[in-house]
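In what follows, a single structure is set out as structure tokens and then discussed.
Every protein chain except one is present and positioned as in the full complex.
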Amino acid sequence: MSVTEPQTPPLPTPLADSAPDKGGPAQPLLIVRDLQKYFPVRGGILGGKKAVVQAVDGVSFEVRKGETLGIVGESGCGKSTTARLLIGLLEKDSGEIIYDGQDLGGALSLRDLRRGVQMVFQDSYASLNPRLTIEDSIAFGARIQGLSDPVGRARKLMDRVGLAPDRFAQRYPHEVSGGQRQRINIARALAMSPRLVVLDEAVSALDKSVEAQVLNLLADLRREFGLTYIFISHDLNVVRYISDRILVMYLGEVVEIAPVDDIWSSQAHPYTKSLFSAMPSMDPDNRTKEPPLAGDPPNPINPPPGCRFHTRCRFVDSVCKTKVPALRPLTAGGQHMAACHLHDLGSGHKLAGKDVLS
Amino acid sequence: MTAIDPLDMPVTEAGKGYWSGVGARLIRDPLTLICMSVIALLILSAIFAPWLGLGDPYKGSMIARLKPIGTPGHILGTDEQGRDMLARLIYGGRLTLFIGLTPVVLAFFIGGTLGIVAGYAGGWVNTLIMRTVDVFFAFPSVLLAIAISGALGAGIVNSLVSLTIVFIPPLTRVAEAVTSGVRALDYIDAARASGASALTVIRVHVIGNVLSPIFVYATSLTSVCMILAAGLSFLGIGVRPPEPEWGLMLNTLRSAIYVNPWLSALPGLMIFITSLCLNLLSDGVRSAMNVRD
Amino acid sequence: QGTLRIGMTASDIPLTTGQTDQGGEGMRFMGYTVYDSLIEWDLTSADKPSVLIPGLATEWAVDADDKTKWTFKLRDGVTFHDGSPFTAADVVWNLDKLLDDTSEQYDSRQSAQGKSRIPAVASYSAIDDHTLEIITKEPDATLPYQLAWILMSSKANWEANDKSWEKVAMSPSGTGPWKLDTFVPRERAELTPNEAYWDETRVPQLDKMVLIPLPEPNARAAALLSGQVDWIEAPAPDTIPAMTGNGFVISSNAYPHNWTWHLSRLEGSPWNDIRVRKAANLAIDRDGMSALLGGLMVPAKGFLPPSSQWFGKPTFDVRYDPEEAKKLLAEAGYSVDNPLKVKALISPSGSGQMLPLPMNEYIQQSLAEVGIEVEFMVVEWNQMINLWRAGAADPAVEGAESINFTYFIQDPFTGLIRHLSCDLIAPNGTNWGHYCDPEMQALFDKIKTTFDPEAQDAVMRETHEKFVNDALFLMVTHDVAPRALSPKVKGFVQAQNWYQNFSSITME
Amino acid sequence: MFSYFLRRVILMLPVAFGVSVICFLLVQIAPGDPLTAIMPVDATADEQAAMRAIYGLDKPLPIQYAIWIGNLAHGDMGKSIATGRPVAGEVFGAVNNSLLLAFSAAVIAFPIGIFLGFLAGYFRDTWIDRVVTAISIAGVSVPNYWLGIVLVIIFSVNLGWLPSMGAGPGGSQDWSWDWLHMRHLVLPAVTLAVVPIGIVARTVRALAGDLLTQDFVLALYAKGMSRGDVLRHVARNAAATALSVMGLQLGYLLGGSILIETVFNWPGSGFLLSNAIFQRDLPLLQGTILVLALFFVAMNLIVDVAQAAIDPRIKRS
């Protein structure tokens, strides 16, 4: 036997009191349509227009029951904002969030949504109240939701995420390691028996060896409790490992969405392509020669018109500067969708349909 | 399989609470301990003054006025009306500390609440509270205290009112800053995401984390407040005679400086020592409470 | 020759336009220095109480038939500092300044200070350049005392200053022995001699007199001790040893001031019992109190200082006799074990109040020893003035049965009449205690209608004897107007008056 | 930069309005009759009423406020009840003197405070740090009004070296920068400087200490800079914050000198204020506080702008 994960403890009783399924297996657990969030930023009081950050601008996607949707993109592209919109930590400007067939703000109250959707944050330290013991932190949500025996539930979950309750229950966050804190955060999210867990860069701050431990844990939990994940990361390897489908964002917009194997083998959007080529090679004999993209991601305060990527795109054509490409399937009824004029024969792009990407 | 617990990590004593940590750090700081004892001594002697077998702080004899320090029967001498200085200084500690500390305590609660509400709510609530506070910040604190006290007239209650008003804005501002800082942390979002009401989030997650910085700041105001309170009395718009109060005693003993300088320095010295100890204590508490230090 | 720098207790330079503010100190330093009145006080002697003497009027008389008609002969050859001559028209102009609010020169500030001083005046006219006629509302023999308050400023100067009193304030013009040279509000005023003063004996010897407001007693003491001023008013008692020790001179003299408890005579007041009043007066060891005041006091023997020309020969001897006091109280039904409980209004500070708190506490102790238990109601001085104006019956007084007040007792009206006259019962007047006694009222009327000064003095004495014999006040002490002088100040004679003469002073 | 300045000015307006309301209300909370102090004690009710009308005290509150603000707009702050002189003249003269005193104290306090603070911050946790900390804590703990009295007794009364009161031998009006006048400034300025020395030293110490642990300091050493260069960088970084603390302190010196001015009979705004309080001279009280507060507001503005000029990061936010 080689290096392994410690043995998983015997399965605790599954979280029985999850909210019941309403829409049936065919109903996507979450449908997001045209989600939009602009943040005003202070501009000049004197006449100057108030600037806005177009953090999320017309994002639409679906999450099916039991799948893991990975979201990738450069920093500032609106991943976290999307996540916060999904669990109602931010109020959307417009758009629809439909959870298990029910519209948020319509049939579904924020409170009910939060029974079903929980979140794990990136900064494991900042996401735990330093003044509460680990047990109290985990039990808090269950207590708020009026679930039975919050403390027992907390201890069970601690056990499940691999933290012996007897040794850790009474500790404070600064008394445990980063990997352990992230386990606590996971346990806390699960304490409310959610069906969808949004993981916003949940493993990014961890060391590689610890990251692997936590990813294993997440995989186990998903299987065990039938969870659905939205997994946000900028590490493509991690996203690929854990996701069923990958959604790529650029400057507040979705540029591509596809099942993981499809996108891994062929990226339809030039940005996705560049992002993938930017991954460091693991082969010393075959190192990266050319940077796939020049310059930094632009500021979302004044995003470029037309296709937002056109300022950095190798295949830019005049149409890209004026017309916003729509997110459309590459093949009719296919799962692989991209928002690029190259794939739209009617777009007027001179390279459209020429298959320049591969 | 190895017998090692994979998740073990050396930690300092598991389960140790925050306050016991603060206590432990305080105990290891001799200067703070000394100051704490001095303040405790002052407070205790102020509380138990009537049982200490002191002379009557209000009753004097004209024949025995301005006796020097060391006079038998009057260890610290007598004041300009022949009243026992020791008794008056100890009873004076009562009023001085009361007027010096109460406004900070009141302002701590009022300003703390306002600041937490402003910081947590954000938006127009924040704007309303903080812009109002800004207006008070346009007045230097001493000026504001004197202006309000001067307008209201002398008296203990008036002094308390004016000093409380003076200390509410800074405490509000600090509370707001600390609260908005905490508000931005993910654990607040996590708590909100679990469906807790704003009040619950504030109660469970905000207060515990903002209280100690606000408290530390408040302690640093106590000495300012005490000096200011004594200053008001010294000016004649604080405590009214014949109440023993250090600032007032300093004022009434001012002319005795030509007869017996040491005697008339005593109230000033008391103010100095007390405020020194309050300052040092506040510094000590500050460093003891700083968890991430 | 030389410059005399005086530290005043006032917090500002008194009003310079004529009628001064800042109370007695204003008249002392900015009134009778820069200005004259028709009739003045004789300030040349330290030994006898000062009396009225001719000022800008050389003689005056009431009409033999119409006792409301007075004629004044004005002094010839007097000129204002600006050079304009002083005439009867100027007097009329000055009176209009105070009394006629339709006149151009009416000045509310001066009026506020002067109008109430001359309640008797009904009308006035200039007969010729040097003859003035004044009609009083009713016969009132105290008119000369009233007129001694009224100072004459120059009409020509007012006109030269665009008829603006604000401008006049910066360069005023009177007829007095001193001219105001420069003036920094709240900081200093410099007076220089008026070499052309009509009374050659009162042409100042100094080159300059500087007035500096120093309201804080210790700042005043420090200023004198560090040589920044040569003279301070009212040195704090505790600073006096340090001053005398350093060769400074303490000058003091009796003057018409008293420190009393004004007693309520309302229905139900314990002070209505003469035995209680006398007992209280006998209970106080006034010599003991002297220690508190550094000896700077005159123990009260009556309402007026013993040296007053109006003291008379009262039969009730105000002295310290606790046994007698206890006896009287016993007769009235009280004892140490069964004390009489009274409530007294006092204030922690106030002009002329000396050291009100320690003194009152001393009284409280003394009275307790004979069986009167005093509860104090301490109020701010300004509040105290309001309560004093409101009178003992006002609810704001909260049933207090006495008020500790100090009185300026310069003349018959301010000295005696205003406190006890039936027609001046508060809030209409200043009879705080609502005292009204036909016998006393008859005496007051007699004062007003006795136009012969000698005879009037006799009535005054009779009145004062009744004040004392009936023990109408708790008579405690008189101030002695102490002032501390640098040894370099020579030639000062402290008159027994609120006002002083600075002309004789020289600096070494 | 100019737009930043303009923005700050506009942000200042509501504050200034609030200040005026507070100043106005200040007088309304005052019990008692403001006329008491100036009328002869035996003035009749009629005379008082007439006087009240002259000062506009007989009108309802909002009207009084409107009149007051209206007059303020014309630079007319009313007339002092006690002296009858225009408040504006009295206040500006006094504020002038207070400024003189406050700036002198600042000139003493700030360099000393900055020096001590830097020393302590640089030699953190050494005996130097402890000595400086002791000095600064003593500085902020001492009741300066008491210190003032003690200094007067020593240097004026006993030694006779320095005058105990006033602003110059001829009053404040003909102030000049000669020793004859400056002698008068020494004691009050030193007394006043004690507290800000402590505060500035503490602030600078914390600031320097903090900055010295930052990455860029390490980076400076890494590129071969000497200690002096590093200190220069740290000083430049600390300047903005230090400046705002000093601005605040200057305000406190100005407004807080009331006790000191009383002790030294310094003809400044504090002295004026204390007179106004004791004479219940409400227009003067109002005017003095208003001018001081507005001055303080303006100074905060200047400090803000100066900070923005020093620290390139500020303008953006």
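Letters A, B, C and D name the chains as they come in the text, with residue numbers starting at 1 for each one.
Note that in this section a residue touches a chain if its C-beta (ideal position, glycine included) is under 8 Å from a C-beta of that chain, and two chains touch if they have at least 3 such contacts.
Keep this in mind: contacts and distances are computed from a predicted model.
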item: Complex member absent from the view - protein name from UniProt, among "ATP-binding cassette domain-containing protein", "Na+/H+ antiporter subunit G", "Quinol oxidase subunit 1" or "Acyl-CoA dehydrogenase"; value: "ATP-binding cassette domain-containing protein"
item: Listed residues A:Pro25, A:Pro291, A:Pro305 or A:Gly334, member touching the removed chain; value: A:Pro291
item: Hidden-chain contact residue, picked from the options A:Asp166, A:Asp207 or A:Asp355; value: A:Asp207
item: Residue of A:Ala164, A:Ala219, A:Leu330 or A:Leu351 touching the missing chain in the full complex; value: A:Ala219
item: Touching residue (missing chain; options A:Ser94, A:Asn237, A:Asn302 or A:Gln335); value: A:Asn237
item: Absent chain, residues of chain D that touch it; value: 214-216, 218-226, 229, 233, 236-237, 239-240, 310-313, 316
item: Residue numbers in chain A that touch the chain omitted from display; value: 1-6, 74-75, 177, 179, 207-213, 215-216, 219, 234-238, 240-242, 260, 274-275, 277-285, 287-297
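Heads up, the rule we're going with is that only the chains that are shown with their structure count from here on.
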item: Innermost chain by mean C-alpha position; value: D
item: Remotest chain, chain A as reference, centres from CA atoms; value: C
item: Interchain centroid distance [CA atoms averaged], chain A/chain C, Å; value: 90
item: Per-residue overlap in chain B, given as positions that touch at least 2 other chains; value: 153, 236, 254, 257
item: For chain D, residues that touch 2 or more chains besides their own; value: 31-32, 149, 153, 262, 278
item: Chain B residues within the chain A interface of the complex; value: 1, 5-7, 9, 11-12, 14-18, 185-187, 189-196, 200, 204-205, 208-209, 291
item: Contacting residues of chain C [partner chain B, same complex]; value: 217-218, 221, 236-239, 241-242, 288-289, 291-292, 348-349, 357-358, 361-362, 365, 378, 380, 383
item: Residues of chain C that touch chain D when the two form their complex; value: 11-12, 15, 21, 23, 101, 108-109, 111-113, 115-117, 165-166, 169, 184-188, 212, 214-216, 218-219, 222-223, 225-228, 380, 382-383, 385-386, 388-389, 414, 418, 427-430
